[in-house]
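Shown below is the structure under consideration.
One chain of protein is taken out of this complex; the other chains stay put.
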Amino acid sequence: MTFSPQLEARFEKLLKSYPPGRQRSAMIPMLMYAQDEIGSVTDELITEVAARTGTTPLQVNEVMSYYSMLHRKPLGKFHVQVCTNISCLLHDGDKLYEHACKKLGIGHKEVTADGQISIEEVECMGACSWAPAIQVNYDFHHHVTPAKLDEILDRLKKKPV
Amino acid sequence: MLFNEPSPLETKVLTRRFGLPNSASIDTYLAHEGYQAFLKASKMTPDEIIGEVKTSNLRGRGGAGFPTGMKWSFVPRTSPKPKYIVVNGDESEPGTCKDRVLIENDPHQLIEGVLIAGLSVDAHAGYVYIRGEYRYIIEVMEKAIDEAYAKGWLGKNIQGTGFDFDLYVHTGAGAYECGEESALLESLEGKRGVPRIRPPFPAVVGAFQCPTILNNVETYCAVPAIIRDGGAAFAALGIPKSGGTKMTCLTGHVNRPGVYELKIGFPVKQMIEEVGGGIRNGRKLKAFIPGGSSCPVLTAEEVEGATMDYDSMASRKTMLGSGGVIIIDDQTCMVKAALRIMRFYSHESCGWCIPCREGTTWLKKILTRFHEGGGTRNDIVLIGDIAKNMLGRTFCPLGDAAAMPTLSIVEKFRHEFEDHLNGKPCPYEHSGTMVTV
Partner (left out) sequence: MADLVNLTIDGRAVQVPPQTLVIDAAKTVGIEIPAFCYYEGLSLAAACRMCLVEVEKMPKMMTACTLPVSEGMVVRTETEQVKQARKYTLEFLLTNHPLDCPVCDKGGECELQDMVFRYGAGESRYTEEKVHTPEKQFSPVVFFDAPRCILCFRCVRTCNEGMGVGALGVINRGVVSEIGPNHGDHLECDECGACIDICPVGALTSGIDRYQTRPWEMTHVGTICTHCGDGCKTTLGTRNDRILRGNNRDRSGINGEFLCVKGRYAFDFYDHPERLQAPMVRINGKLEEVSWSKALETVAQKFKDTVASNGSFGVIGSNHTSNEENFYLQKFARQVLKTNNVDHQRTGDVVTLLDSLSGKTSKLGTVADLYQSKAVLVLGADLALEHPLLSYQVRANYRHHQAKVYVVTEKPVREDNYAAAKVRGRDYASLAGKLKAESELVILFDDSYKGADLRQLVEFAESLAIPVKFICLLDYANSRGAVDMGLTPELLPGYTPSGATGLHIDEMLAATLDVLWVVGANPLKGQKKAGFLVVQDLFLTETAQQADVVLPAASAYEKSGTVTNTTGEVQRLTQAVSTMGAKTDLEIMGFLAREMGAAPLLGPWVAETVFAEIRKTVHAYDVPLPVLATGGAAQTLPVNGRIPVDTRLDLVQSDHNGLFASGTLGRYSKVLNSVLENRLSR
């Protein structure tokens, strides 16, 4: 499998970050960064990561299926994650999530027809003091109101990657 | 970057450099006493360092509050195996967002704390485990590490002290359970985040089967101040047996939610009223969660006279926890709160042990039905019973974390459950509180 030179460089650094014989440690970071580049954890990626970390594809699959940020199916170019956990809920995070679903016409972990936006109701993401919060890919947005959300979504709909 | 205004009531020890221009850069750090504590520690013996940390009465800031100095002293320093320093930056306890702020604004403080921990047990490598959602924090940390290497504060023979130390960042990938120390170590080793059987504890068998110090970000961040100003000075900030300040995340229905550094023992009422600016929209306090969603909730009456410290909270049968304060006003449905909290634990249960895996899911299902109006009087008893049957019986404390808030909510807010009985729609559902900042 071929990756971008930047990703290859990261992999190389990762594999050197752990004690000798412990390359397996690089598995989760490798999956995360590769997923960012490829869009999802494909069968091919699983085999590749297994080969590079000295594990079996089953071991990679066991690990990837455990972690909620790793996913087999491609998500939208912009993955909108709305926190509805307690601190956000107290600021109507649940209503914000419903609002987003309605606006986009999709539900939990679904992708818009054009593949541009996907949505996910997520657990606490560490923005509790600035609730309600959402994340678009890795970018945080704090104190999100329905109006602010509309603005963000409208921008994303048109935005090239 | 700061997402909220600081409060004049704060005691700025860990946050002393917050707000300085380029506070995250090594130059700013060095210009403001940065790495001086490390140099001081490099001339101390390991026993002296650990002694100072013991004197400071620093207790672990990850939630369990274990005395840090004592933890460090458990590491078999003379073991021929390499030793590791692991930083718990998984920060996933609902209500908690302080480690993020600490790294974002002052990553070198963390590096320095880690270096001092390394000196104390003869460790020469460390890992900062940061939750996957905090990608930009990972980038801040990586940049700080690069700077530290470039300026000789990491790597071989640091500043001529003869001490070598390598530090790496490791990303999580979405799993609350990986904040639990032994699950974190599994995750660090490229495995599912399933906790380990303990004993042995990480101090003896930790990362890569080697002796390991594992602490929360905030715990390490307190160490430079302790070494620099002395353990006694840090201890004096707090109360007997518990020193220093606590990063406190005010969340929920207060006017000025935010992360504030408050002395251990800070009065809860003052915190809500003066630091947080009181309950929003002039409403009244209904419930109070002191340190993340796994703590039992307190009622408004129980909060009277309470202070933000381990003992005061223990005497109220709850915990100081991680510093994630959740403030709930009188228009909130506690059944809904219990349900949302349980949905979280059910989602995050690793699935390894029966009571946690099945109990959280069962409770989630009952609470969902209950909140929708399909509950019976028996369910109220059952909810408490299920939680009790999980308590103390699960493989790791996640089961307790799920059971404790639930138990406290059914016990203390039983009338709200009763109000949901017999097909009644949720009588507390409020609307229109959306913030419009």
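Each chain carries a letter (A and B) given by its place in the written order, and its residues are counted from 1.
Criterion: a residue touches a chain if its C-beta (ideal position, glycine included) is under 8 Å from a C-beta of that chain, and two chains touch if they have at least 3 such contacts.
Remember, predicted model here, so these are calculated numbers, not experimental data.
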Residue among B:G243, B:P355 or B:G384 that touches the chain left out of view: B:P355
From B:F165, B:F395 or B:F413, residue that would touch the chain that is not displayed: B:F395
For chain B, residues in touch with the removed chain: 175, 192-193, 197, 346-355, 357-362, 365-366, 369, 382, 385, 389, 392-395
Where the missing chain touches chain A, by residue: 43, 56-59, 61-62, 65-66
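Rule of thumb we're sticking to: only the chains that are shown with their structure count from here on.
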Cα-centroid distance, chain A relative to chain B, in whole angstrom: 23
Residues on chain B engaged by chain A in the complex (per definition of touch): 3-4, 82, 91-97, 99-100, 125, 131-136, 168, 170-176, 187-193, 208, 249-253, 257-259, 289, 293, 324, 326-328, 332, 336-337, 340-341, 344, 347-348, 350, 431, 433-437
Contact set on chain A toward chain B in their complex: 17-19, 22, 24-29, 31-32, 53, 55, 62-63, 66-70, 84-87, 89-92, 94-96, 123-132, 135, 138-140, 142-143, 145-146
